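Handing you this structure, nothing more for now.
Removed from the display is one protein chain of the complex; every other protein chain stays in position.
As written, the chains take the letters A and B, and residue 1 is the first residue of each chain.
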Amino acid sequence: MKRFFDAELENFRSNLILMGETSIRQVRDAVKALVEGDIALADRVIAADDEIDNFEIKIDEEAMLYMNLRAPIATELRLVIVGMKASHDLERVGDECTTIAKRAVRLAGLPPLKPYIDIPRMADIAIEMLRDALDCFLNGDTDKALAVVRRDAEVDAINKQLYRELSSFMIENPATTTRALELMFISKSLERIADHACNIAEEMVFLAKAQDIRHREELKKGTTA
Amino acid sequence: MSDLPHIFASRPSRGRFLERATFWVFRLATYLVLACGLFVFGDIVVKGSGTVFQREFPFVNTTFLTHSPESLYVFEYKGQKHEMGDTEFRAFREKEEADAKVAGQPAPKIKTESYVYSAGGIWPCIVGTVLLVVGSMTIALFLGVSSAIYLSEYARDGRFVRFIRLAILNLAGVPSIVFGLFGLAMFVLALKWNVSLIAGWFTLAFMVLPVVITASEEALKSVPKGFRDGSLALGATKWQTIRSNVLPYALPGILTSSILGIARVAGETAPIMFTAAYVVRDKLPWEVDKLGDFFFQGVMALPYHIYVVSSKIPQNEYTERVQYGTAFVFLLIVGLIAATSIVLRNKLRGSYKW
Partner (left out) sequence: MVTVTPSPSLTSTAAPMETPAAPTKFSVTVPPASAAKSGVATTLINIENFDFYYGAKQALFDINLKLDDKRVTAFIGPSGCGKSTLLRCLNRMNDLIDGTSIKRGSISIRDVDIYGRDVDAIELRKRVGMVFQKSNPFPKSIYENITYGLRIQGVKTKSRLDEVVEKSLRGAALWDEVKDRLHESGLGLSGGQQQRLCIARTIAVEPEVILMDEPCSALDPIATSKVEELIHELKKQFTIIIVTHSMQQAARCSDKTAFFYMGKLIEYDDTRNIFMNPANPQTEAYVSGRFG
């Protein structure tokens, strides 16, 4: 049976998806601005963070109102709770993008330390993870969500490798320190974005199956029961 | 295990015996009542049906049902025993006298024994009783339902209404002969209606009024308050509400009570003997000169007729027929009217169920 407030829930869902899409766009643009040294794009990324912040506020407001007035239970309750948490993760993703964009502006005038290969790769993986997590939100595919969780290790590995690489740059030539540090932080940001993607994926598993898989490695291994 | 006392008392216990004894007393009392009823009804039905029904076609004694009462003449003539009603006897005598005249003989002397009311029928009594019942119930229902509506729907509960209710309750306990005297004083003498149908109607109506009012009030009260509220909330006035949304649902209850009223109205002798009933009246009620006279004529009535034939004439094989026959017809008519009301009530109840 349809209820008159079902529209509110639909609205809530689509807001979350829009927020996710915006965050993915931000990651892509921030990294593109870095690689291409495009200051204008970086500025646009920084400005667009307000969009994401507004999404978070709106989603929180809708969630609270819905919980307050519509007394959701079961799937609906999980949806509202997961929506609030996921919007918080997405907002953090947005913040990381702002950081990346700011560093991209600073790096724009400087000669590149080395060709950008690892950072775009990390970004690609992180974007894919975000997208898969959102797909899971749309179609409830928990296998895909678990795959997202497992992929986190890839990003971590690249981050570690970049850390070592950039450390050696700094030791060999202290003049590179500034640039190396910026890159290190960018790498760290991307690693964080992947972490948030993981969180979102875990939340989506909770939404679909009401199963909390956080910090329970055995549940993340194969397909869930 | 076996050392322990049995947790149930051995049977039959004292309490159980007492229960059975009491139960049997109740059962016998019920049977006694039933036996009395069966005896009375059986007696009337067995003896009365001999008068009302007959072996030959049309199986119903039409004379008894459609003729006026006549005197019965019993006589021996030319070695033959005859039983004749008044009209028949006169024709017979005239014919015999004429025959004798033709033959040049002196008029024959016929030695007769006569019994009043024992021949003919009871048609005027049936008509009178039906008229009395219909008229008085119409008046009683109109007055009773009106005052019940006033008391339960309009009047504010106060000392005055409580006084009225007390008066109505007391009225229900007044013996019927007192109503008869009241009718005599009020309608027959004071209002100068004389012994008439209308005086009988009002007397009987007043007699059943307490029953009708009390029962109508109960019936009105049993209609859920929601129906009234729902109707009023739609912008209906109180009277519109009562007329179209309370009274129709109370009607089955009111009719149920009026069935009791009908039996009483039809059966009471005392209220009508001073006010409406004639011992004998030749004319039927519709044989009046003008319409106004209809209401101001006395009528014959079954209960009064029963009273007359059972107390004012000797009891013997000739009078017994009309005595039992009248009682039997009376029972049938009361039963018929009651059955009609029950059918009507059930039909109404079927269409208004909640």
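In this section, a residue touches a chain if its C-beta (ideal position, glycine included) is under 8 Å from a C-beta of that chain, and two chains touch if they have at least 3 such contacts.
This one's a predicted model, so the numbers in the text were calculated from it and none came from an experiment.
Asker: Among the chains in view, which touch the chain not shown?
Answerer: Every shown chain touched by the left-out chain: A, B.
Asker: Out of B:Ser118, B:Ser152 or B:Ser231, point to the residue that touches the absent chain in the complete complex.
Answerer: Selected residue, touching the omitted chain: B:Ser231.
Asker: Among B:Tyr73, B:Tyr249 or B:Phe274, exactly one should touch the missing chain; which is it?
Answerer: B:Tyr249
Asker: Please identify, in ascending order, the residues of subunit B that touch the omitted chain?
Answerer: These residues touch the chain not displayed: 156-157, 224, 226-227, 229-237, 240, 244-245, 249, 352-354.
Asker: Using the touch rule from the top, list residues of subunit A that touch the missing partner.
Answerer: Residues in contact with the chain left out: 1, 3-5, 64-65, 68-71.
One rule holds for everything that comes next: only the chains that are shown with their structure count from here on.
Asker: Express in whole angstrom the distance between the two chain centres, defined as the mean CA positions of subunit A and subunit B.
Answerer: Each chain reduced to its C-alpha mean, subunit A and subunit B end up 97 Å apart.
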